[in-house]
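All protein chains of the complex are present and in place, except for one that has been dropped.
And then chain A:
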């Protein structure tokens, strides 16, 4: 049997606890379909950025991606400016949505590639490199847009992408889940995923094993950039407008989500499913606090407390020990059986 993942267990538990609490406190409105959908449309932006941060962290070498939200904004701004110039938004809504999405993801990939090349070829520490590119991306977005917001418009497919639902589930949330699923599979089952994790776990061993470390870093940061580009698309689809200074607080929240999900900042360990759950937990918590009408400073406090609690749980492996204790209690209570060998 696979060892119990304490992080996954506690995150799942938190989801349930928060939902029940929310339902009780709000007299049911919190669990109404509308609010569940509303919360689900809010998760993808931050969730995609957090997966980007996670990939960078997993690659080790002090990996982190601080440029995520800046790149997402740049992708929205750049693609928006170009596409609205050439394609009539409301006359060719499908073409526009498709081209805008492609454009934004391409900008994201290019930005991520830049990060990857600087880190792998020039050997710059990721935190410094992505801090620099973060400013670069923000600056470019300001210059391109003159510091103003860029109106993308809301033709039907675009609007649906940001706010529409299929069988009750928002499209953007489905896209987020699909991306998470694919990347989860890539990390788990492909040679690339395995090398990425192993490089993060022990860079020297990876060197001696002949891993193409540079390529791994480049691809990892490019993936992170692509995710930022996709986040940019979803932001634009939700808000009709994009602007260079949107979501400045996301930078730290994305890192918070990743660390809460048990991604080790030293590299080599982290699960996408936990990042998804962690993003959902943060969303449930902040929406719950908004429902109660508590000051938003309380939210920051709650997040901080949650993060510290998680670090403690992870450090002392509380859940695993608890589970082991329960398991041994059960087995000792029963008639001892011969182990399966």
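We take it that a residue touches a chain if its C-beta (ideal position, glycine included) is under 8 Å from a C-beta of that chain, and two chains touch if they have at least 3 such contacts; residues count from 1.
Following the convention adopted for this analysis, contacts and distances are computed from a predicted model.
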Omitted chain, identified by the protein name its UniProt record gives, among "Gluconate 2-dehydrogenase (Acceptor)", "Chemotaxis protein CheX", "Yip1 domain-containing protein" or "Substrate-binding domain-containing protein": "Substrate-binding domain-containing protein"
Given A:205, A:298, A:311 or A:324, the one touching the chain that is not displayed: A:298
In chain A, positions touching the absent partner: 25-27, 29-30, 32, 34-35, 38-39, 41-42, 45, 149, 151, 154, 162-163, 238-241, 243, 245-250, 286-287, 290-300
